[in-house]
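Of the protein chains in this complex, one is absent; all others appear in place.
Letters are used for the chains, namely A, B and C, taken in the order the chains are written, and counting of residues starts over at 1 for each.
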Amino acid sequence: MKQRIELLVNGEYHELYVAPNTLLINVIREELQLTGTKYGCGTGQCGGCTLLVDGEPVLGCLTLAVAVDGAAITTIEGVAAVDGTLDKVQEAFLDNNAVQCGYCTPGMVLMAKDLLRRNPHPSEADIRHHIKGNICRCTGYNGIVRAVKAAAERQIEGDANANG
Amino acid sequence: MLEKNHQNSGAQKTTSSAADRYQVIGKPMPRHDAWPKATGETIYAGDYKRPGMLYAKALRSEYAAAELVAIDTREALAMPGVAAVLTAKDVPHNETVTRFGQTHTVGGFEGLYRVLADKKIRFKGEAVALVAAKTLAIAQAAMEKIKVTYKPLEGVFDPETAMQPDAYPVGEDASNVVCSYKVRKGDVAKGFAAADVIVENRYRTQMVDHAYLEPEAGVAWLDDDGVITIRAATQVIEHFRGIADVLGVPQNRVRVITPMLGGGFGGKEDITVETYLALLVQKTRKPVSLTYTREESILAHSKRHPYVMYYKTGATKNGKLVAMEARLISDAGGYVYLSPWVLLYSTVTATGPYDITNVKVDTFTVLTNNTFTSANRGFGANQPCFAYEAQLDELAKKLGMAPLAIRRKNYLHTGDALASGRVLEHAVETEQTAVKALEALGPPSRPRSDRQRIGQGIASGISPYGRMMFLHDTSRSFVSVELDGSATVRCGVQDLGGGQASTLAQITAEVLGIPMEKVTVFHGDSSLTPLAGTTTATRQLYMSGNATLKAAAAVRQNLLRKAGTMMAVDPDFLDIRDETVFVQTARKPWVITESESGECQVTYGGDRGDLIAAEMCPDPDPDKTLPLRDVIRAAAADGIALFNVAQFNAPARELIDFKTGQGQVWPDLTFGTVAMEVAVDIETGTIEVLKLISCFDVGQAINPLSAEGQLEGGAVYGLGYGLTEDIILEKGITLTPTLSEYLLPTAMDTPAVRTIMLQSGGGIGPFGAKGIGEPSNVPPAAALANAVANAIGVRVYDLPVFPEKVLKALGRI
Amino acid sequence: MQTVEYLKPADMNELAALMQQYAARATFIAGGTNLIPDMRSGRHRPEVLLDIGDLKAMNAIALNDDHLSIGAAATIARIAADATVNAHCPILAAAAAKLGNPLTRNRATIGGNLANASPCADTAPPLLSLEALVEIMDVKGQQRQVPLDKFFRGYKWTDLAPGEVITRIVVPKPSSGMQGGHTKLGLRKAAAICVASVAVMLEKENDHIAKARVAFGSVAPKPIRAYRLEAFFEGKAADATLLSQCEPILQQEIAPISDIRGSEAYRRQVTAVIFKRNLQELLWS
Partner (left out) sequence: MKTYPITIELNGEARNTDVSATETLLDVLRNKFDAVEVKNGCEQGDCGACTVMLDGKAVNACLVLALQASGKAVTTVKGIGSQTSPHALQRAFVEQGAIQCGYCTAGMITAAKALLDEKSTATTAEIRQAISGNLCRCTGYKKIVAAIESVAKKEPATHKR
């Protein structure tokens, strides 16, 4: 028996009928065809399927879709502006060579955004701690850490400009 | 002269010296693309899907002639699920000029190309706005919400009216005449004075549709590198340049991929869905899919030009043609597209395959508010054929000669010149094709009732293969061998269903001495396969066949050099057969010559493939062999290139003299004859085709099964032109928008076409092949009209030969 | 986008109940070969679709004492192949075999062909010449039978009131002396829309024509019975002069239009030809 759920994904409303055991990652990737969210392990050990659900990071592979009925979800596709203009975190990832194969990047970017929302001035230790559930096999994390730091600085600059 | 006569399809391919000489060439074999098509696995343009794909629709003008006053898209844009609505103002470069995959600009031929209608509507069906939405249903609903304000204008729908100085201007220019050409040879006045009989008639051909089974379709997306990638049914992947120009992005940021096409016939030569898709992807950054409905296809893509043709032909009493004067007017419809090129083809072929002493030809192509016209299989060769062949029969009738007899007095032969002065240096076997075709037709059947009349008719046709020489045509192909002995071809050909890709596999297999199944062809990708030019103008076997032959020959040469070292034999005496290198004692090695101008001539195994007595190998040891795979591995270990990318350059000439029409337009031409027998019901006008023989000099059939298929299919394509197909327009409005009104021949209307292939070996394609894709459909309509005239004693001068026209000609209505 | 409802009654009782409930809002679908393209193009925007295609009662073909009963949802392909139809009404089977193409014949139904009431409806001329009756059920479940000729009221206009449905076609069994002929002219040999068609039923007694029934398709706003032509032949001796004498009457009976398939003049000419050929065939061969 399918259950009706409502989701606001990247600002867009969806009414869906899902089986109670359907995982959120499958709804995002298959029903909504937002394939930016990656499948890495299916057991919550890699962070590839990280999503922001009502602003909180959540692993799509460990979350039932029915459990997030009514939630607002952000996927990597919802981070950049509609016209393709990149978010500051994405820009920082590019500038700091934080992207190699790119498979962990969506999860990393979302985690970084989450961190910066909570802590606009994170230390390197804060950053490493925050992304510890997101595995990267290419970069050795240095570039990612640099990128998050740079994003934090830009955010401050940006805020300062906005304020000034 | 080699001849193969295929009464039945399939297996009983005769032994000929070609069959002995080649391992793969000349052998009937299933094409490599046939299996996935038979089992439903081929993914055509409209079958493809991308995650998150949007669906597009094009809103089209309701009027054939109107001023576009205003477009209000707000309501459509506000609908949930609508991602984009575009009008002319959203197109970065809405107005450019039409180019046709050409890399060499020739002044004076390009016409205005407008992506979306702006200011003035020129034909009904012109795209006014584009919509992309989450579902097709939403896109459709949004399209209905776009408010367009038109101010209807008078319009002009008849090309002869449109030529008048005070005619309604279709476009922005005062004159509707797009261009005109002349051919002048001798003095027609003197010629007619010397003629014993003269016939003068007005002929009219109708507008027809390509009616490929696959409507225009494509899917486009932004790839990971931000390149706009378009996977669409197109005959010209090199439109990527024109698309990039419209979008205002560098040409290397647009990629066009073409999967197997569900037919093209010239209708997918101009851009159809590609630019629309690219614009919507640029706007939404999401994958977008667009497939035309059948009605849309009939309304909005190009058609074959309707012609009005005035022909005056004079002959002496023994049947020699001494003068011909022709005036041809073609209806270009709303936009120029390929009309100037098509007209040039008609102009130069207006005299047919005949030697006429004095010739005067004047041709015009004119804009009207009808559906625009452009390339359609035959490209301007079909219309004059209907007229010049009717003229021949009328003259024969007046002179009391048989149709074949008058033709035999006048056929051009190898070494003769066209009225345009071009000397036909390659094989011209028209007379042979006519003799064979008529012979195969046999004596007329007996009528089955007193209301039935039996008639027989023949028509010979002339049409080129290869593009116009002033376009400086080129093609490229990549061939490599793999370590396991298989081979790979990468070539930018578009495969329309004629076996364009499969042929390349066959050529490669022949050259490398491996079975065809061991060759894989990757085709039709503007970014990843070497560009091979357009699949138009019956040029791919000629151009890309030769490029592939050249590349494969280079790989072969590298391998044989290595084998020579390994076997201690001069590589010139080595050959490959059945994946084995051996000492060849019976034929000459490869000859590839390239002139200083870059023209290329490829010859295989001696003079056009003839067996030549061996210059005996100094150490002929038949037991000395090496498996090809071992040679490949040894060559690889040595770092010898296992691949080659070759470019084939067609011979180039500059523009012809437009005052006289003198000059050389094409590299070579194909000649053939169609013979038909019909039964006409003189009370209802109903025509039944009893026999249809198609005889062409194909030069060399690379794959006889495919070549026969082209002749059979071309014959029926041409039969439909003669019999039932008619895009009927009333003030620019199509009255035949579906396939129940636009009548293609069905299996019930079609006789079992009998094909006769002459194989002169005298073509300039690989192994002496000529192109036959387009030529095969040129004579059938003319043959039908001649057969009907023979049956009923009077002639129908307008195509198609509808039953009603038969009764009118008979004076019964 | 409008929401369309779809309901598929299991039997005639359910159908009657649904018809009563939805009345004029209901659109019936059986083969759908006309309706589905019309829905796609927006020419037809139904609210409620009642699918009668699989109703057993409406698919039956049965021979009774004095008539043949053909369920309205019987497909054209079935009618063309049916032994009973071929035995008793061969001209109906022949016309059915020429309708559309083999694929559409497997879906299209006789009820749909008649309800669509196109002047070129292929089964109409034979059924008119067989003096068939159309059985109609109204929204209250009441049945009535209407002669086919009265059923066709004009161009694509029938006796069906909104919400009514054809349940079956009743074809009186032709007397054993009756012979029939049918010809359809189209521009192709298959998948052709009719340009002109004729159906003739004739009974000869000795050398006289005892009874004549003639119908035409595609030569008037609707398929027509040619009563004056019938009257002209009845009681006359089967004489070759009839062929020329009947022509003015025939031309008065028909009122063809000019369209993309043929002009009025062409239709007049060929209608006379195919009619006379059928007559000749029936009278003298």
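Definition applied: a contact is a pair of C-beta atoms (placed from the backbone, for glycine too) under 8 Å apart; a residue touches a chain by one contact, two chains touch by 3 or more.
If you're wondering where the values come from, they're calculated on a predicted model, not measured in any experiment.
Although one chain is omitted from the display, it touches the following shown chains in the full assembly: B, C. Of the candidate positions C:R40, C:R144 or C:R228, contact with the unshown chain belongs to C:R40. In the complete assembly, the contact with the undisplayed chain comes from B:S706, out of B:Q282, B:S526, B:S706 or B:T734.
Within the whole complex, the absent chain has one touching residue among C:G100, C:G163 or C:P256, and that is C:G100.
Residues touching the missing chain, restricted to chain C, are 1, 3-6, 8, 29, 31-33, 36-37, 39-40, 49, 51, 53, 77, 100-104, 106-107, 189-191 (touch as defined at the top). Residues of chain B that touch the chain left out of view are 8-10, 28, 30-31, 33-44, 46-47, 49, 210-215, 260-263, 265, 291, 293-294, 496-499, 705-706, 708-709, 712-717, 738-740, 744, 746-748, 750, 752-753.
Note that in this section only the chains that are shown with their structure count from here on.
Taken as a contact graph, the chains are arranged in an open line, each linked only to its neighbours along the path. With centres defined as mean CA coordinates, chain B is found 52 Å away from chain A.
Chain C has its Cα centroid 45 Å from the Cα centroid of chain B. In whole angstrom, the spacing between the mean C-alpha positions of chain A and chain C is 66.
Within the complex formed with chain B, the residues of chain A that make contact are 32-35, 83-84.
Residue ranges of chain B in contact with chain A, taken from their complex: 51-53, 285.
Interface residues of chain B, counted against chain C in their complex, comprise 137-138, 141, 683-686, 724, 726, 728, 735-736, 740-741, 743, 745-749, 802-804, 807, 812-813.
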